[in-house]
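Excluded from the complex is one protein chain; the other protein chains are retained at their positions.
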Amino acid sequence: MIMSETSPQNYILLLSCPDRAGLVSRISQFIYERGGNILDLDEHVDPVEKIFFVRVLWSAEKYSISASELEDAFRPLAKEFDASWIIRLTARKTRIAIFVSRYDHCLLEILWRNSIGEFAIDLAIIISNHSDLAPLAAQYGIPFHIFPITSDTKEKVELQELDLLEKSSIDTIVLARYMQVLSSQFVESYKNRIINIHHSFLPAFVGSNPYRQAYERGVKIIGATSHYVTEVLDEGPIIEQDIMRVSHKDTRNDLVRKGRDLERLVLAKALRLHAEHRILVNGKKTVVFD
Amino acid sequence: MIMSETSPQNYILLLSCPDRAGLVSRISQFIYERGGNILDLDEHVDPVEKIFFVRVLWSAEKYSISASELEDAFRPLAKEFDASWIIRLTARKTRIAIFVSRYDHCLLEILWRNSIGEFAIDLAIIISNHSDLAPLAAQYGIPFHIFPITSDTKEKVELQELDLLEKSSIDTIVLARYMQVLSSQFVESYKNRIINIHHSFLPAFVGSNPYRQAYERGVKIIGATSHYVTEVLDEGPIIEQDIMRVSHKDTRNDLVRKGRDLERLVLAKALRLHAEHRILVNGKKTVVFD
Amino acid sequence: MIMSETSPQNYILLLSCPDRAGLVSRISQFIYERGGNILDLDEHVDPVEKIFFVRVLWSAEKYSISASELEDAFRPLAKEFDASWIIRLTARKTRIAIFVSRYDHCLLEILWRNSIGEFAIDLAIIISNHSDLAPLAAQYGIPFHIFPITSDTKEKVELQELDLLEKSSIDTIVLARYMQVLSSQFVESYKNRIINIHHSFLPAFVGSNPYRQAYERGVKIIGATSHYVTEVLDEGPIIEQDIMRVSHKDTRNDLVRKGRDLERLVLAKALRLHAEHRILVNGKKTVVFD
Partner (left out) sequence: MIMSETSPQNYILLLSCPDRAGLVSRISQFIYERGGNILDLDEHVDPVEKIFFVRVLWSAEKYSISASELEDAFRPLAKEFDASWIIRLTARKTRIAIFVSRYDHCLLEILWRNSIGEFAIDLAIIISNHSDLAPLAAQYGIPFHIFPITSDTKEKVELQELDLLEKSSIDTIVLARYMQVLSSQFVESYKNRIINIHHSFLPAFVGSNPYRQAYERGVKIIGATSHYVTEVLDEGPIIEQDIMRVSHKDTRNDLVRKGRDLERLVLAKALRLHAEHRILVNGKKTVVFD
């Protein structure tokens, strides 16, 4: 993880475009000409869709250039490639808002990992439809905003939340077992920037109460899935999944207990990957440069 | 695995019945009075359905008694308990028929493991709707019967197969990537005695071409599931599952390649567990005393 | 996990003795005669050493008997069997002392799990040779005792600690990344009742700095091991182990980060198993009735 060496002059390029000859050469040339030394380069070509994906991390210590100057310089190349892309200074941390309801395990996991420096994030705010977890947020010194929601008030409350998110310059939202379904409008505002944790091995056990479904089906393995939120529930691009063995001895409560460990680890990993700019969305799927 | 010590006088009891006080005491007393020394006892109580499950393995070296005498002696107790049960001499191996089509990996796996003594089975016959794997069967000296099947002939051919199975005194059928759906009548004849391997992590990706489905969904983990066959496709009681990590680098062919390893290991494990009388069916689920 | 149903009249017997015929029968008879209904029974016979191990959980709701009366009644049987044994009311929780130094991850894991009721323990006290984690203990309301240690004061300080442990009626000590080696005398006082977490896959990388050792050896998998502490460092009976994949991309810091997750999960599992009386020591090994 070169990311730990986040010197002030480390940059990341995340780019996808139609595949063609010379892309790596042109991009690495661009970096080299500006005094950059590539520390890490991952690339992938979707062999079916013929799309090129790349993540490059480089240091440019000897060459003084701002991120916006670099973007301006790169723009003509990106246009030629017909690319989707971002360039980021690694020192510029992703600003995060966490949405929670009443379960504490995913929130605590993120707060604690953040407190020991595992994430390249600014954990800016926590938003909840309940007050239960306010004390936990306070222990870690993160502002906690309560927005009670009913089916009647949902539309209005979401607008208030969006307003707060914008004022707080939030880049990415993490749903840490948030028990409300977001509206399509809300999701559209943070496209591929809302990370959810679903407590099953998707696409098995979509929807509510997956542990009950798993118990009744008698599976021998349970899972958890972190994915970007899209309009269709539990169908967004999968970022990370993990599993745990269960047996006939495990009650529904045991599945919930074991599942908690999966949920917090899988969500934390997805957040780390996202914050380090390691994920590119490829249609309904993801490319993860781990 | 005490099973490897299959002395001529080792017995197994597999029993399920409504739960009540004194079951373990009464059963272990029954064994003790007949000179048995319990080598292994596993029991489970379904806490929701209040059903008792037990598997007992004991040696009765000092006491000469036939399996049928033992069954006669146990019958009154079983009736009192309202139990489903079997008693088996471990020396009496389960007779197996394998059904295959054209893929060789699951068949080779079973043939090889059987050749080095991993299974407590008599591998009696192999049945196929194609001739491709006849040479492989010949290498291991197992009779290979070809029953070509079309939608028109299916009903008639199944009757011929059932006839052969009966003549061959088959206890259990293993579908080693057999590409035909068995009729309800066929399944009913071998209830909870047909073991299938499905090349996905059920209940995800039911039906045909699960690797294509998995590839298109962009999952980060693929699986395989071995289960008893019931009338409803891919919904029988699950015996064993396992998984493997995949990434954006894996093509559909890679999923197939990785999946082959899962399929043969999971099916082999299910067969071993079944042959050692370690599985009890509990409605739509299984109790596996591993 | 029937343990979650800890009614006031649930008992556990944990017993080991030389193997002989009739043990399960005699023990289950003893329970049945006293109105007990067996909820869970696990047994194992070491096939080499010919030792019998059993754990029985039963409810005795209809029959009023104290734990000490039950022990008195069982004593003659245990003597006849030449057994090591305990009988415990499940309502009588194991009293725990945690020893820590400066790392917070294992302590937080135990404190949090305890706060949501995952453990059958009374978390009585935390002992540390540093003050760093006092605020964390305070958040969860657990008394925190600081005993600074130098090589000169070690002997004296250990006596003070033992005094506090005795006054606090501690059953079991958990070393949650405690960075001091306990003396033989101390270990002897809590034989098979001190649980340690070692941050490697034992017996690989014994001793100090296992992550550095693992990094230099270039392993592709790292592990963590929880074991009972004995006089010889890192050689006590292993309770639980788990692993995580690593690659050439992982720096030493990455190994430490990934290892933290292993350490806290493995130690938490070992504590849960111990507190639920699921572990019997068999010489240098353990029998774990999971």
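Here the chain labels run A, B and C in written order, and each chain numbers its own residues starting at 1.
The rule is short, and it goes like this: a residue touches a chain if its C-beta (ideal position, glycine included) is under 8 Å from a C-beta of that chain, and two chains touch if they have at least 3 such contacts.
Note that the structure is predicted; figures quoted are calculated from it, not measured.
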{"item": "Among shown chains, those touching the left-out chain", "value": "A, B, C"}
{"item": "Of A:C17, A:L41 or A:L162, the residue in touch with the unshown chain", "value": "A:L41"}
{"item": "Selected from C:R20, C:K191 or C:K220 as touching the chain missing from the view", "value": "C:K220"}
{"item": "Residues in chain C touching the chain absent from view", "value": "44, 46-47, 53, 201-205, 216-221, 223, 237-243, 247-249, 251, 282, 284-288, 290"}
{"item": "Interface with the undisplayed chain - residues on chain A", "value": "2, 5, 20-25, 28-29, 31-32, 35-45, 47"}
{"item": "In chain B, positions touching the absent partner", "value": "1, 4, 104-105, 108, 112, 116, 118, 139, 249-251, 253-254, 257, 261, 265"}
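By our rule, only the chains that are shown with their structure count from here on.
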{"item": "Residues of chain C touching at least two other chains", "value": "none"}
